[in-house]
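The structure under discussion is supplied below as structure tokens; questions concerning it will follow.
One chain of protein is taken out of this complex; the other chains stay put.
Chain nomenclature is as follows: A, B and C, assigned in order of appearance, with residue numbering initiated at 1 for each chain independently.
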Amino acid sequence: MQDDPVIRVVTKVLTPAIMLFALYVQFHGDYGPGGGFQAGVIFASAFILNAIVFGMNRGRHVWPAKFNLQCIALGVILYGGTGIASLFMGGNFLDYNVLSNDPIAGQHLGILLIEFGVGLTVASVMVGLFFAFANRTQHLRLLDLPSSSDDGTSSKDKPKANAKPKAKAKTNTKTNGAKAKQVSTAK
Amino acid sequence: MEFWINAALAIILTVIGIMAVSQHRLFAVIILSGAYSLVAATWFVVLDAVDVAFTEAAVGAGVSTVLALGTLSMVPGKEKKRPVEALPLSLAIATGMLLLLAVADMPQFGSPDTPVQQHVGPHYITQSEKEIGVPNIVTSVLSSYRGFDTFGETAVIFTAAIAVFLILTGWTRKKIITKPKSKTKSPELDV
Amino acid sequence: MSELFDFLVTAIAIISLCLGSLGVVLGALGLIRLGDVYQRMHGAGIVDTGGAGLILFGLLLLSPDWTVAVRVALIGMLIVFTSPTATHAIARAATLAGIEPILARRSRKKPQKDDA
Partner (left out) sequence: MEPQTALIVTLAALAIGVFFAFIRATLGPTAFDRVLAVNTIGTIAVLVISVHGFWAGRPEFLDIALLYALINFIGTIAVLKFFRFGTLGDHPPRHKEDA
């Protein structure tokens, strides 16, 4: 997918728009549908689209593994921290009235902070999961482990036309040729 | 008019469910589960549950389809055929019957005089504007009245993610990388 | 004067809604009747540009206040960005998978299978 200029350009244009939409959903949660959880998922889908189109290494370069794990913890710390802060200010745990001078403003601030914490956690979890799943092949290669059923050689000579039902349209004879070449080159 | 839309969506949902269960090609199952989430999200839209529709569309149709596709390259394309044993099947049918029995005497869908609606609900609906001042009652209940519970949910997401990373990226496996393959620093933490 | 203006706006909105729904039906029909993946993309294109464009334009005129209008415009812009790209990606994947487009039969003989 990396070699297709159209998709690269459109992804470059779309990714900031998706992130902006995620932030809109995040901070719009008080007045309409949306909130931390949905915003986190949309934020993660921007990174996933980037990783799919520009390749895993570029994707991993954008959000490194270590920072990704730290962000998961950071979200939960932000949430718990707001609770502890309201403890210090005299209220009980997670009671936002005391967070600022008048209760309503305190509630708004508290809800804003914890929604941001939830969004951060969910976004980094989804991105981490995607890289953990999609990067498995590279990881196994580095660990030099045979994958669960490494019978690569046997199925080399009978490549299927496509995953869908085996309806052999007349154009598909050429597909088998192309698929075989593709499978061998990709090996 | 509303009833017919609900009925049509319910039928479509069950048809997609049956197709997904009877399908053996894992790729088709993933796409059908994406379609299932789309129809469920549309149904929540018709039922006026906007936040749930939002989450269902974002998570069900979007991320879970892509995550499942990400894993599909590691598993064979077809589901292995297993004979249907008698005991689990009968257990499943028995629990199904019990649930149907329980559904029979649940209160009518959305009727106001059930204990659930009477207990704390009215206080939230009437006081939410004064106490918290957030127009969207769902958000005010979710993050302020029920803030401690949502804190628990965030902690659950956190632990689930850490568990997945522990299993998948081999922290538990003894280190096999003797000499780093690629010239770059061998990613001991390759999440 | 403004009453006439409102009437005109709703009239235009209703016309564009009907034309848009016609576009969607025709596009979907094209999706079925056309013979090959590449021809069916024209049908899908009609659904995206003709159908979605006109329907969203009608909704734009019907929207009560500007916040709703902005969201409808955003949806229209997103569809203009993503749908042609998706169709392009499908066409590219199809050609790389080796599916041959059915070329015009009348002008020259269809290429034989062996020398394809």
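Note that a contact is a pair of C-beta atoms (placed from the backbone, for glycine too) under 8 Å apart; a residue touches a chain by one contact, two chains touch by 3 or more.
Small disclaimer: the values here were computed from a predicted structure and weren't measured.
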Left-out chain, listing which of the shown chains it touches: A, B, C
Among B:38, B:132 or B:161, exactly one should touch the missing chain; which is it? B:38
Chain not shown, touching residues in chain C: 10, 13-14, 17-18, 20-22, 24-25, 27-29, 31-32, 37, 40-41, 43-44, 47-48, 51-52, 55-56, 58-59, 62-64, 67-68, 71-72, 74-75, 78-79, 82-83, 85-87, 89-90, 93-94, 96-97, 99
Identify the residues of chain A touching the omitted chain, counting contacts across the whole complex. 1, 7, 14, 18, 21, 25, 28, 32-34, 38, 42, 45, 48-49, 52-53, 55-57, 133-138, 140-141, 147-152, 155-156, 159-160, 162-164, 167, 169, 172, 183, 186-187
Given the full complex, what residues of chain B touch the hidden partner chain? 27, 31, 34-35, 38, 41-42, 45-46, 48, 50, 53-54, 57-58, 61-62, 65-66, 69-70, 72-78
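In this text, only the chains that are shown with their structure count from here on.
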CA centroids of chain A and chain B: separation to the nearest Å works out as 17
Would you give the residues of chain A that are in contact with at least 2 other chains, written as numbers and ranges? none
So in the complex, the part of chain C that touches chain A is made up of which residues? 78, 81-82, 85, 88-89, 92, 96-100, 113, 116
Can you check the complex and tell me which residues of chain A touch chain C? 1, 4, 6-7, 10, 13-14, 17, 162, 170-175, 177-179, 182
In the complex with chain A, residue positions of chain B that touch it: 25, 27, 50-51, 53-55, 58-59, 62-63, 66-67, 70-71, 73-77, 131-136, 138-140, 142-144, 147-148, 150-151, 154-155, 157-158, 160-162, 164-165, 168-170, 173, 176-177, 181-182, 186-187, 189-191
